[in-house]
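One protein chain is absent from this view; the other protein chains keep their places.
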Amino acid sequence: MQVVYFAWVRERLGLAKETVETTATTVTELVAELAARDERYAFAFSDISALRCAVDQELVEFDASITGASEVAFFPPMTGG
Amino acid sequence: MQVVYFAWVRERLGLAKETVETTATTVTELVAELAARDERYAFAFSDISALRCAVDQELVEFDASITGASEVAFFPPMTGG
Amino acid sequence: MAVRVQEAPFGAGDELDKFTAGAAGSGAVVSFTGVTRDAEDGSLDHMLIEHYPAMTQKALEQIEADARARWPLDDVLIIHRFGVLRAQDQIMMVATASRHRVAAFEAAEFLMDYLKSRAPFWKKEVTQDGADWVASKDEDEQALNRW
Partner (left out) sequence: MAVRVQEAPFGAGDELDKFTAGAAGSGAVVSFTGVTRDAEDGSLDHMLIEHYPAMTQKALEQIEADARARWPLDDVLIIHRFGVLRAQDQIMMVATASRHRVAAFEAAEFLMDYLKSRAPFWKKEVTQDGADWVASKDEDEQALNRW
């Protein structure tokens, strides 16, 4: 599964995307796995309320399923317009 | 006092403006005077709810005073925009 | 600040660009353009717009002042034509500039609502079959109640 990061999430991780092997079935489970990796990840994912996520380019809540998904994205609230 | 007419009021009267000598003190009194003149005027002023008026280029209700006014205007509801 | 009542055509795009360039720091610019519609059956020959010259500029400036009193606007533009207009001709435009998009939107809607029912313009549709004064709509009068 491809995991992609934007804005300050990308900057905190120093990483725009990566391939992740996971048995997580929801975004929340994936976040728990990633946050457990090291301090950088723990910091980036320390406040879930400041994050938004998309599964296969569709905005979803954190309890959404990622089973069969190709791409999960994490980013701060959007500031377009 | 100058009295001016617009849109179908002007067309019904066949007149864009005229000078009127009057002792009327309100628009309503002026309307009564004008409507009493002849059939054309009676027809033009037959339905006050379909008319609007301005005194000295300011929209007013029909009970407004015209004492000291220089110009009174009669016209249908406006359709700008 | 500009209120223009004119017989000549105007270009909404050019006006918008000039307006936006002049409203440095605004962030949000809203425009409304009114376009002459053909009759339902395509029979419109032209639209004739009559106005009350001695009152029009004054009435529009009052509407602008009312909008500025209600919203934090950096600039306002109102252009309204009179005379003969053909289908697809631009009749009028308003533009508003503000730091806040909601203010820019609301002020533009307010200007349009008041311009529809409180500025001294009257439209007459001329077709091959004759000419009719456009009737005012109850909904336009009611639209004023929201402000």
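Here the chain labels run A, B and C in written order, and each chain numbers its own residues starting at 1.
Assume a contact is a pair of C-beta atoms (placed from the backbone, for glycine too) under 8 Å apart; a residue touches a chain by one contact, two chains touch by 3 or more.
Values in this document were obtained by computation on a predicted structure and should not be read as measured data.
What are the shown chains that the omitted chain is in contact with?
In the entire complex, chains touched by the missing one are A, C.
Of C:V30, C:M55 or C:L73, which residue touches the hidden chain?
Per the contact definition at the top, the residue touching the missing chain is C:V30.
Would you write out the residues of chain C that touch the absent chain, in ascending order?
Counting only chain C, the missing chain is touched by 11-17, 20-21, 23-38, 88, 90, 99, 101-102, 104-105, 108-109, 112, 143.
For chain A, which residues touch the unseen chain?
The list for chain A reads 4, 6-8, 54, 57-59, 71, 73, 75-81.
Criterion: only the chains that are shown with their structure count from here on.
Could you grab the centroid distance between chain A and chain C? Build each centroid from C-alpha atoms only and quote it in angstrom.
Whole-Å distance between the two chain centres: 48.
With centres defined as the mean C-alpha position, give me the chain B-chain C separation in Å.
About 26 Å separates the centre of chain B from that of chain C.
Going through chain A residue by residue, note those that touch at least 2 other chains and give them in order.
Not one residue in chain A touches at least two other chains.
Where in chain C do residues touch two or more of the other chains?
Within chain C, no residue contacts more than one other chain.
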